[in-house]
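Note that one protein chain of the assembly has been removed; the remaining protein chains are unaltered in position.
Take a look at subunit A:
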Amino acid sequence: MSLAKRIIPCLDCENGRVVKGVKFLDIRDAGDPVEVSKRYCDQGADEITFLDITASSDNRETTIHTVEAIASQVFIPLTVGGGIRKLEDIRMMLRAGADKVAINTSAVLNPEFVKEAAEKFGSQCIVVAIDAKQVSLPGEPLRWEIFTHGGRKATGLDAVEWAKRMVSYGAGEILLTSMDRDGTKNGFDLALNRIISEAVSIPVIASGGVGNLQHLVDGIVEGKVDAVLAASIFHFGEYSIPEAKEYMASKGIVVR
């Protein structure tokens, strides 16, 4: 047997509650993040990702308390993202009990931040979150660019080149979200995941678009990723983590 492929439920949190938007717009309430994390951990989730999508920075305290509460009850790896802008933000999250932090917009605005963070805290706790959107037209060779601000702002950065650059800066893992698929339930952007996963030496987590269990399998088998992240299919009880693992195992994927 070998290293298991990971299933990572993602908690998008706003003002201390789990929410999950469709294409970042339609917000539905999915519960208390501590209870939700505990439930996923008990069910056999391999890691938990907590993304703070609260727009203002006034609620940092809420986030830190939530992370502390999750970390004192959940003994699997915990990644925290959203609003990580300074080394001090990383230090605070690690101190609160996070094992890794996800850096997104700040990496685009200041790529050197990723380098400093990896040097200071070690690559193992630096996840670079990449939001990519297809920019090639039908008939053209596939091409994706990095977008920020919830997919509204183009940066002109080529996604594959950006991923490679982040690895050379010391990223330990890539959390790759397709902005075209996020919230659609149409499955991962497999071509995007595959091209990036094959281009980098570090683990890639596929995100954005999971609507059923076959999508998780497709991400691993065709997208060649090391881990799959999903939110709404788990939050609203459509599928449980054990069901997901059973299904993946039945398709020949090694799971815990």
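Here, a residue touches a chain if its C-beta (ideal position, glycine included) is under 8 Å from a C-beta of that chain, and two chains touch if they have at least 3 such contacts; residues count from 1.
Keep this in mind: contacts and distances are computed from a predicted model.
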- What protein name does the UniProt record of the undisplayed chain give, "Ring-1,2-phenylacetyl-CoA epoxidase subunit PaaC", "Imidazole glycerol phosphate synthase subunit HisH", "ABC transporter permease" or "ABC-type branched-chain amino acid transport system protein"? "Imidazole glycerol phosphate synthase subunit HisH"
- Task: Using the definition of touch stated at the top, determine which of A:Ser72, A:Asn110 or A:Ser136 touches the missing chain.
- Result: A:Ser72
- Item | Touch with the omitted chain, as defined above, among A:Arg6, A:Lys133, A:Arg181 or A:His215 | A:Arg6
- Task: Tell me which residue among A:Asp46, A:Asp131, A:Glu145 or A:Asp189 touches the hidden chain in the full complex.
- Result: A:Asp46
- Which one, A:Thr66, A:Ser106 or A:Ser123, makes contact with the chain that was left out? A:Ser123
- Contacts of subunit A with the missing chain: which residues? 1-6, 41, 46, 71-73, 75-77, 94-99, 121-125, 172-173, 197-198, 200-204, 224, 226-227, 256
